[in-house]
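Submitted below is the structure of interest, expressed as C-alpha cells.
With one protein chain withheld, the remaining protein chains of the complex are depicted in position.
Now for chain A:
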C-alpha cells in the first residue's frame, strides 16, 4: 500500500482492510485441558494476537507456556476452548491445508526420497503431481539440496533433514509457515547456519512466519517482532519490534543494537527461576542472568 491509496476513496477501504484484517488473527483465545486426574489446566489464557502478511513473528517463552498449543490452534488440529482464530479472514475450524508446518524433529518419511518427501502434498492435498514436483524442485534448490533429490532421509545430516522439512512445508504454497522450535534439535553451529538459511528463504518467498523458540538470540536474529510468553497460565506478556536491518548477518550477533534487544527480552526471564521449568523437561536452554550477579 502506498500513501496514495489512502487518498483515493475506494482504495482507502482496501487499506483499512489490510490493517483490520491481518493474515492471522487470534482474538481472546483460551485453551484449557483436563488432566487425567480431572483437574483443569489453562494452557493459554485470553490471548490476542495479530500477524500481518509476510511478517516474521517469533514467540519466546519457557517450556510449558503453551507456545506449541498456540501453533496447534492456528493449524486447526486442536480447537480453542474459547475465542476465535482466523487465518486470512476465515475462522479456523479444523485442518485447512493452507498451513505449512515445521516441527522440532524433521518428521520425514524415511521410505521416501528427499524429492518424494518434499512432494508429500501431492499425495495428501488436492495439489496436482506436476505442480508439486515443480515447486518441490524449486524449494529443494532454494534450501540447497537440489542434488540430494534422490537420496533417502537416513543418508542426510540432521540439518539437511530439517531443510527438507522446510522445503516440504512450502511446496503446497501455504499462507502461513508455522515453525515449532525447528532448530531445537540441532547443534549450535548448524543452528546459526540454519537461521541464516531461513532468513534467506523467507526474504525470497515472503511467507508469513510464526516461529517458536527457546533461544532469545535466535528470536532477535530472525524476527520482525518478538512476543514473550509466560507459563501458567500461558500469556503474552510483551511484544518487542526488532528493527535491525536485513539481511541480518552473524556478525550482527555481536553488535550493540543486537545486544540491546537481547537484554530487553532477557529482562522478562530474570524474575523467573529459569527458562526451563521442571514440567518442561527440555533442560536449561538459556543461561540464567541472575547467576551472573556477584
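As a convention for this text, contacts are C-beta pairs under 8 Å (C-beta built on N, C-alpha and C of every residue); 3 or more make two chains touch, one makes a residue touch a chain; residues count from 1.
FYI, contacts and distances are computed from a predicted model.
J.: What name does the UniProt record list for the absent chain among "Amino acid/amide ABC transporter membrane protein 2 (HAAT family)", "Multisubunit sodium/proton antiporter, MrpD subunit", "NitT/TauT family transport system permease protein" or "NADH-quinone oxidoreductase subunit"?
T.: UniProt lists the chain left out of the view as "NitT/TauT family transport system permease protein".
J.: Which of A:29, A:85 or A:145 sits in contact with the chain that's absent?
T.: Only one listed residue reaches the unshown chain, and that is A:145.
J.: Which is it among A:42, A:125 or A:199 that touches the chain not included here?
T.: Considering all chains, including the one not shown, the answer is A:125.
J.: Can you work out which residue in A:203, A:237 or A:250 touches the chain that's missing from view?
T.: A:250
J.: Which of these, A:29, A:60 or A:99, touches the one chain of the complex that we don't see?
T.: Selected residue, touching the omitted chain: A:99.
J.: Identify the residues of chain A touching the omitted chain, counting contacts across the whole complex.
T.: Residues touching the hidden chain, for chain A, are 75-77, 94-97, 99, 101, 103, 105, 107, 109-111, 120-121, 123-125, 144-145, 147-148, 150-157, 159-160, 163, 172, 189-190, 192-194, 196, 250.
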